[in-house]
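I'd like to ask you about the structure that follows.
Here the complex is missing one protein chain, while the rest keep their positions.
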Amino acid sequence: MGLGISPATAYDRAITIFSPDGRIYQVEYAFESVRRGWTTLGVKGREGAVVVVEKRKISPLIDDKAVQKVFKIDKHIGASFAGIASDGRVLVDYARQVALLHRFYYDERITVEYLAKQVCDIKQAYTQHAGVRPFGVAIIFVGVDDKGPQLYMTEPSGRYLSYYAVAIGEKSSSATEFLEKNYKYDISIHDTIKLGILTIANIIEGKVSHENIEAGYIDREKQEFRIMTPEEIDKYLEELRSEGKIKE
Amino acid sequence: MGLGISPATAYDRAITIFSPDGRIYQVEYAFESVRRGWTTLGVKGREGAVVVVEKRKISPLIDDKAVQKVFKIDKHIGASFAGIASDGRVLVDYARQVALLHRFYYDERITVEYLAKQVCDIKQAYTQHAGVRPFGVAIIFVGVDDKGPQLYMTEPSGRYLSYYAVAIGEKSSSATEFLEKNYKYDISIHDTIKLGILTIANIIEGKVSHENIEAGYIDREKQEFRIMTPEEIDKYLEELRSEGKIKE
Amino acid sequence: MGLGISPATAYDRAITIFSPDGRIYQVEYAFESVRRGWTTLGVKGREGAVVVVEKRKISPLIDDKAVQKVFKIDKHIGASFAGIASDGRVLVDYARQVALLHRFYYDERITVEYLAKQVCDIKQAYTQHAGVRPFGVAIIFVGVDDKGPQLYMTEPSGRYLSYYAVAIGEKSSSATEFLEKNYKYDISIHDTIKLGILTIANIIEGKVSHENIEAGYIDREKQEFRIMTPEEIDKYLEELRSEGKIKE
Amino acid sequence: MGLGISPATAYDRAITIFSPDGRIYQVEYAFESVRRGWTTLGVKGREGAVVVVEKRKISPLIDDKAVQKVFKIDKHIGASFAGIASDGRVLVDYARQVALLHRFYYDERITVEYLAKQVCDIKQAYTQHAGVRPFGVAIIFVGVDDKGPQLYMTEPSGRYLSYYAVAIGEKSSSATEFLEKNYKYDISIHDTIKLGILTIANIIEGKVSHENIEAGYIDREKQEFRIMTPEEIDKYLEELRSEGKIKE
Amino acid sequence: MGLGISPATAYDRAITIFSPDGRIYQVEYAFESVRRGWTTLGVKGREGAVVVVEKRKISPLIDDKAVQKVFKIDKHIGASFAGIASDGRVLVDYARQVALLHRFYYDERITVEYLAKQVCDIKQAYTQHAGVRPFGVAIIFVGVDDKGPQLYMTEPSGRYLSYYAVAIGEKSSSATEFLEKNYKYDISIHDTIKLGILTIANIIEGKVSHENIEAGYIDREKQEFRIMTPEEIDKYLEELRSEGKIKE
Amino acid sequence: MGLGISPATAYDRAITIFSPDGRIYQVEYAFESVRRGWTTLGVKGREGAVVVVEKRKISPLIDDKAVQKVFKIDKHIGASFAGIASDGRVLVDYARQVALLHRFYYDERITVEYLAKQVCDIKQAYTQHAGVRPFGVAIIFVGVDDKGPQLYMTEPSGRYLSYYAVAIGEKSSSATEFLEKNYKYDISIHDTIKLGILTIANIIEGKVSHENIEAGYIDREKQEFRIMTPEEIDKYLEELRSEGKIKE
Partner (left out) sequence: MGLGISPATAYDRAITIFSPDGRIYQVEYAFESVRRGWTTLGVKGREGAVVVVEKRKISPLIDDKAVQKVFKIDKHIGASFAGIASDGRVLVDYARQVALLHRFYYDERITVEYLAKQVCDIKQAYTQHAGVRPFGVAIIFVGVDDKGPQLYMTEPSGRYLSYYAVAIGEKSSSATEFLEKNYKYDISIHDTIKLGILTIANIIEGKVSHENIEAGYIDREKQEFRIMTPEEIDKYLEELRSEGKIKE
């Protein structure tokens, strides 16, 4: 090894090992994949929960209608993720199977936490065994179950936490800062969605519209996760513009 | 390691690991295989979709009649690829099986997206497990299903996106640039094919003819993917020449 | 290897090997993960045992209600851990299964020691075989069985020991020092819990409340592990404040 | 690594990885094995196809009668190869099994292309998985099936192409050059064989005879691959000499 | 490799290989783990055998009552070990199973040698196969079988030897020296135990009591291994003190 | 890597890889094992075939009666080898099983070529897969089958060739040179054996006798391989001495 390579490099190449200070670099690098991803957030309120995703136009030739950044996992659970797209897709599929099998075996809907836990069991295993790499993706699950509205974020390490609001991806710092200042639990579902959309709108550069925002929410009442239509998103944006909260 | 080797090299040799900035170099290098391939493109319009491929004459002794760059996957789906030829062939075979089994198990034709997804599940797995390398190939699928004309491009990482038009391979930049300027959705199938052929014709050096272009298309009406005959291709080229769009 | 890398580095990268002085560095590094964790302690007295955990507020947006640092393993056993969160969760799940299967096969509750031993058998195996890394977590088990109140701490190496009181995690040194000075066995369960909470309170920076302390205990009489409510914790803190043992 | 080793070396040792420019060096090196082999060629004409092989006398003590460089695969298909002898033999055996099983399962003779494809599927797999090396051999298949005379060459990468004429091995460049100048499709089987033999004769140093040429052909009429006798070869050489095409 | 690393290092990293002088470094390093362990000894006499272990107080908070350094393997066999605690525990468990299964299959008690042999078969296997490390532990087995009192010590290499007296662990040199000077075979069980306790007492720094000594013995007459109570140990120490053999 | 190590070394350590010039060094090094072996040869004539082996006296204490360098494989096939003794023995055993199973399954004797091919299939596999090394041995098979006398030599690479006469091992160059000058096909079995023995006698240093020559032959008439007695060998040597072909 030549000059200029930091001592850390000795520990970050073999997946299943610890560094002398007790860290597993591969897991931390996997989190970098999340940090490089498009900004995604979830907000939970008294009346429901929402996920909102920043969508960038990579190319005018991409057919956005068929590109999905918000996923329905089960009737009562939705998700979005930041990180490596294909890793995310594979885990979203896995979550759908877990939820489906739960209904099949126990004849009841899965709780959001239990779903997050099972996805994280897979993630943890991929950090401890050789021959695989960790999943380079963090997933936000929102839903409503018997304990009310739920919002979980699962990390590449296999850790998951419950949040009132959480942002991941490239601009998660400023989104989180904004959420910390403006978050309220005890508001209507309409206001919860509005907060989520406003937060993403704030970190988007240039003109904001349904073209660069995707969202989904679940209402405590109806208990069904819905992916929002472009029209719905634009309506929220209009409302926010009319209130002067986002510039024209 | 001596001088002049960039720090990146420390992370790009073992397949299943992340670099400190959260990238997986092997997957990015696999994409280089795609970038070294012959230019291939797909265009989707209101009335159908087309794939067009640049064919270079490696040797006058090659029997082009038996060399295929455009593939029929199922009655309603076609494909072409750029990258490592043998990797592409193996995945095209896999796609055919997937489509066939879908008919067999569900007694219905597979949607283009679901086909792309299943091919990408294999691709993703080859980026996460040790003992294999990623597939060095990107595949374009075109087809018509219940949602209308479809165009998907699958990447070595296992990501797939829906496109209006997409170009991959060595001259994909100039092809993409041309497509961005000239693309229209709401045109006849004839014009969609014409746009695809014109784009490839533009990036070919020297005389353009059926000898260096291969193409296939699917008409929304007939819902059957057809590989174009040399005569059909020449007819389009003639038309384009008569309109002065390509030089003699 | 360049300058400034100590000779030790030659032995700490491959998991299943000894260094010339008979140490297994990977296991020692795994213990560093524990030392980086939040402080956790257990105290055992004549009338029962308690685990108390320091909870830091990473973000005001985390929903602490759903974040668990103290776990019920079986009716008569509880646990908490310090180290890698996802590793800890996986082993807590494993402990629950072990306890459940013990009831199922032998129709009796498992002893705390036997539970610790079985968790440690897994831990030891992960230090001796290639292709896996050790678990980066130390778990404290408390419980009551036929031999009375029990307190065990399991190390990443797979060693476990019985303690009167034990602290692990970032501030375990000062917590241990405090416990060594103040520990008494022959006190009421109330005083045992009070000692555990006071010890954690002492190492917490800033205002102490149920927001940064989580605890669970088991009473020799009732033989059932209970996770304490925020109110109960605050009541103990009040009592400690009124006695002048912790500053306002 | 010392002086004078090019940066490439960092990527060519582990079989299943890409270099930063998207190449797989091990596959390219396997092709070098082919380039080091004895020159072998195939020619396809209107009336049939032929393979001709240069045979060098390694030792006068070798019993050439039992040394085979041209192989019958099935009644209607023959083959020859250049590269590692034992790799070639193993794949020739495999091709024979494939052809035999095809007759057994489908009660029809295999097409030459499908045979080439199946051999190439094995070859491709050996370029993508760890623990094996690619096959260091290129095989030429000639035959006649329902589409007429066929000539395929399979590469170590698992790619195969259809040719009018193709030469592989040490002197393939000058053989190819000669073929490009003299190839005609629309000639008799006699002239096709003659062209093949003349091409090999041209690249042989010293006296040419059946001792350093081996050949086999298939006639479109008879549809059966025949290995030529030394007498037949000498007769062609005589004819070529009498025409002044090869020196005495 | 930089300066100051001895040539040996080239051979000690991969477990299953020999150095040029025919040594297996990993096995020798595993023995270092034993040399780092607490001192443990066994003494065999005409009337029985004893194991005595030095117990250090790591922390006043450890509950020694539940910490075991002397183990009953079967009715007629006991054991103690020096080295990695978790490795030792796993092998003690294994020995118990071996002894139990022997009774089950053959309806007779296992001989001490055969038990040592079976434990050593596992140990040897862990020195010859890749993917595992040797066991870092030496075990002393004492017992009485049809051949009389037995004392075996098993090494990390898988070698075992029969001893009259043996000491392992950190202060084994001075313990062995003492034993060599004072050992007699033809003495009572009382005197055999006394010799064992005296030897450990001699190497303990500071005040000696049941708090830093653990022991177990088997009487040829009764043929049952007994772990000594703290009172019994103190009685022996008292006797030794009264004889002036150990200082107050 | 320091000075003076040739660039080749970068490619010869991992068994299953190619060097940039398309060679597999491990296979070539395995052939060095053959070159270091004792000289062994085979000669085939019109009336039969013979193998003759040089036997060196390593120690006067070796019991040559029980040391075998010429092996009977089946009634009609014999063999000898040069290279690693234990590798040779294992392959000779394998050849015997192959021949036996052939009789068992097909109720006919195996041809010599088919036997050589099957041994070479094993050899080839050991050059292409990781986790094993090539066999360091070349085997000469002689026999008589329906095509007459046979002589095959199998190389470590898995290649085999038919020979009139072949020599392997340390002095194979001078033995081959001698054979090339003196070989005749159309001679009696007596003269074939005589040529083989003379060739070996020529390369032996010091006094030649049955003590340093071992041989076996098969007569076309009798079709049974016979290992020659010391007396038979001495008789041939006598004849050769009386003819002045070997010095006293």
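The chains carry the letters A, B, C, D, E and F, assigned in the order they are written, with residues numbered from 1 in each.
The rule we apply is simple: contacts are C-beta pairs under 8 Å (C-beta built on N, C-alpha and C of every residue); 3 or more make two chains touch, one makes a residue touch a chain.
Keep in mind that what you see is a predicted model, and the values were worked out from it rather than measured.
**Q** Check the options E:Ile77, E:Leu115, E:Leu151 or E:Ile218 and report the residue that touches the missing chain.
**A** E:Leu151
**Q** Quick one: say which of F:Ile84, F:Val166, F:Leu198 or F:Ile213 touches the chain that got left out.
**A** Residue touching the chain left out of view: F:Ile84.
**Q** For the chain left out of this view, which of E:Arg96, E:Lys117, E:Arg220 or E:Lys245 touches it?
**A** The one listed residue touching the chain not shown is E:Lys117.
**Q** Among the options F:Arg35, F:Lys75 or F:Lys245, which residue touches the chain absent from this view?
**A** Residue touching the absent chain, from the options given: F:Arg35.
**Q** At which residues does subunit E meet the chain that is not included here?
**A** Residues touching the hidden chain, for subunit E, are 1-3, 5, 7, 10-11, 14, 16-24, 44, 113, 117, 120-121, 123-125, 127-131, 150-152, 155, 157-159, 161-166, 176, 179-180, 183.
**Q** What is the set of subunit F residues that contact the non-displayed chain in the whole complex?
**A** For subunit F, the residues touching the absent chain are 1-2, 4-5, 8-9, 12-13, 15, 25-26, 29-36, 59-63, 65-67, 84-87, 89-90, 93, 126, 130-136.
The rule is simple: only the chains that are shown with their structure count from here on.
**Q** Indicate the lowest number of steps between subunit B and subunit E, counting one step per move to a touching chain.
**A** 3
**Q** Which chains make contact with subunit B and with subunit D at once?
**A** Touching subunit B as well as subunit D, we find no chain at all.
**Q** What angle, rounded to the nearest 5°, describes the rotation that places the Cα atoms of subunit C on subunit E?
**A** The C-alpha superposition of subunit C onto subunit E needs 50 degrees.
**Q** Got the subunit C residues that touch at least 2 other chains?
**A** Residues 1-2, 5, 130-131 of subunit C touch two or more partner chains.
**Q** Chains as vertices, touching pairs as edges: which of line, ring, star, complete or other describes this one?
**A** Topology of touching chains reads as a line.
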